[in-house]
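The complex appears here without one of its protein chains, the remainder shown in place.
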Amino acid sequence: MTGTHDPTLPSLEDALALGLTRAEYELVCEKQGGRAPNQIELAMYSLLWSEHCAYKHSRKLLRTLPTEGEHVVMGPGENAGAVDVGGGLVCAFKVESHNHPSAVEPFQGAATGVGGILRDIFAVGARPIAVLDSLRFGESSSPRSRYLLDGAVAGIGHYGNSIGVPTVGGELYFEAPYEHNCLVNVMALGLAARGRLVRSAASGPGNALVLFGAATGRDGIGGASVLASAELGEQGEGEQDKRPTVQVGDPFEEKKLMECSLELLDRGLLVALQDLGAAGLTSSAGEMASKGGVGLDLDVAKVPLREPDMEPFEVMVSESQERMLCVVEPANVEAVIELCQKWEVGGAAIGEVTAGGQLRVLRDGELVGEMPVAALVDECPLYDLDPRKPEEPIYPPPPAAAELSYASPPRELLLALLSCANLCSRRPLFEQYDSIVQSRTVRGPEQADAAVLVLADASALAVSIDCNGRRVAADPYTGTVAAVLECAANLACVGAEPLGTTNNLNFANPEKPHVAWQMTESVRGLGDACRALRAPIVGGNVSLYNEGATGPIYPTPVIGMVGRLPDARRAGRLGFAFPGDEIALVGPLRHSLAASELAKLLGEPLPDGLPEIDLEAVGAAQLAVREAVRAGALSSAHDVAEGGVAVALAECCLIGGLGAQVELPEGLWEPAPLPLPPDPASRDAVPPLLTAALFGEGSGSFLVSGDAAAVRALGERVAVLSIGRVGDDVLSIVEGGALAGTMLTLTLDELADAYASLAELFS
Amino acid sequence: MRARVLIRPKAGILDPQGVAVQRALPALGFDGVENVHIGRLIELDVEDPNQLRPMCEKLLANPLVEDYEIILD
Partner (left out) sequence: MKFGVLQFPGSCDEVDALHAAGKVGEAQLIWHGDRDLKGADAIVVPGGFSYGDYLRAGAIARFSPAMESVIEFAHEGGLVLGICNGFQVLCEARLLPGALLANANLRFTSRLLELDVVRTDTAFTRACAPDSAQAGRLMLRIPAKHAWGRYYADAETLAAIEGAGQVVLRYAPGQNFNGSLHDIAGVRNEHGNVFGLMPHPEHAVEELTGGSCDGLRIFESMRSAVEATALA
């Protein structure tokens, strides 16, 4: 760029303040035909070229993921992906994050997170039918964590309940690395008739651009405030207050918006539809134009405003909630506006589709900014990661529970685990959610390993959301494979076959080699696991830079999976159901205390690597359980996950309201391939083999109950180990063989007391 | 003219929001606080202030469980 800088234009310093690098700024100047961008152009480039919108550091990696499959109807790239679920229906679904806003204001951050993901679903023409939440905070002893938890749950409940979409499942973890960077991920699913899904590509020069929904204010502009005021570079007093960084959501407004959108689509009035999310009009208009290979003229003076005197750049970057953008043939514009009026939703024609590929912003007909669409949306530089496995551990060991060791009585260890924040009952949380509205919920929270929703033809959808960040931190590749398998296992427990996957990649700063390594290994594991399960990725989200002064979060690729079962009445259950039923462990038993909840409880640092997973054996076990559940052969099926077999047994007892008498045969366990590093403190260095048997974790095993013959019949297809019987109101586990003796006996009341510990976090 | 309507829960009705706030204050270092009640403020420009009372009776307040106070600026 040559010549003196025009003082009426933003400077390089402004560009840097907005987050662009020097090289990026110079590239923008080049794309603008050798001239420096003006205020509004710079604002728009800085947003669309941000990590959040452009996926600069992740896009190349994401291209390695499997996205095609026999059930896929819409893959990544649209507002949501979709799979065919039979009966003439498709299910659109996606997971998204709202991490940084939730750390600032948890109620509104989480609420608007729900709002945003719901808009993505109805933007493709699907009626939202369920929401799941995946939450992570610092340790539960931290007042900040309790504050964020309380706010986030209240916010999700407020938005989901008010709009009439049930929250049917989710997960919650407390780990120190999330203390300053909480994670709030929300998944939503919706239904549409096959062939009626809508895409977002704008088309047809001369067609109108219509904005409908809430009026536009200054929500979310905060970061762009450097560009404000008549004198560039100066800020008047009180300016900051006018531009809040927090977006405030209104579920009532969105309910009306949703009904309006769905009716507009139903009546065939729209050419294309897009919701407004991050970067507001800038990204929605830009993406619609880019997908359609067209240009757009947009007049900010025609945008309904709720604040006076908004500058053009403010209108373009505002993140006011509950707004949608659509393309309409001129003949239909009146009908569209009328329908908006019926639903008491604002609607205005604000622009026009053009040929020539330019995004032109006008104010009252006067041109105030012009950018090539391709440059804005598609030509942001993408960066390669520089992955390098860290030589030193990144994460400090967790605090140890003082009175416990591997040699502690199993009874005490089980009670400690059941009451720990990561494992105890989530009832005080999910009772704040409406999980039954729309009358589809066959299995809700704490009823089965996955949520189950009945469809019109009496088949059902199953959905689960999972990730254990600590395990991913110990081994990004294997930990991610495990997360995907966990989802599929939960689906198998209710009798469902996976159809497709969505993912939210939550990582720290990708420019750091150890984080780049975590991302690269994790995405590799994600791809391998989805390919093995034939559950391709149909869409997802990336959230990076989740780190602060105290360090990075655990690498957390949150996985959401949707599956189908042919008969809703045969949906599996988690809890024991009948006294006398035989209890068995099904599938490969390669359990280890490495990175387990017990290891965390005892203050163990993360191991370097996890035992390898036998994908084939795990897949076979999932298939066997799925088919047995579908055949009605089992009374209950539960995936053995955090806390191992003992915790799984306790959960089955608690939720079924029945005890169990269990005997674990001596020597049944494969020795842990990765011995834990010896604890320097004066405690037993090597965990007794049976502690590992009770509390060891690993992918692929299930705890089932049912008629003895049916349970044993499973043994024709997969490893089955009968371990006891359902009955009475105590859980007793004894050790068989030469060391025979009772390991633990606990009454249902004692188990329930331990399990109820989350209540104290919601005072 | 500008008017403000303050709406308060009637005395004697359990006000759990007020109780919750009253309990939270000492934990933040504010002692000696009693009798906390949470209500609502409605601000409006009216041409005829005589309409305010019937407005409160009919819509703005629920007289069964709320008291209201009209303040004209």
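Lettered A and B in written order, each chain numbered from 1.
Basically, a contact is a pair of C-beta atoms (placed from the backbone, for glycine too) under 8 Å apart; a residue touches a chain by one contact, two chains touch by 3 or more.
Remember, it's a predicted structure, so these values are computed and weren't measured experimentally.
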* Structure fact -> Contacts of the unshown chain among the visible ones are A, B
* Asked: Looking at A:30, A:386 or A:431, which makes contact with the chain not pictured?
  -> A:431
* Per the touch definition above, residue among A:440, A:600, A:630 or A:725 touching the missing chain -> A:440
* Among A:47, A:74, A:214 or A:454, the residue in touch with the chain that has been omitted -> A:454
* Mind pulling the subunit A residues that touch the left-out chain? -> 154, 157-158, 161-164, 250-253, 255-256, 343-344, 430-442, 454, 568-569, 762
* Asked: Going by the touch rule given at the top, which residues of subunit B touch the chain that is not shown?
  -> 13-14, 16-17, 20, 59-60, 62, 64-65
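Basically, only the chains that are shown with their structure count from here on.
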* Separation of mean Cα positions, subunit B and subunit A [Å, integer] -> 41
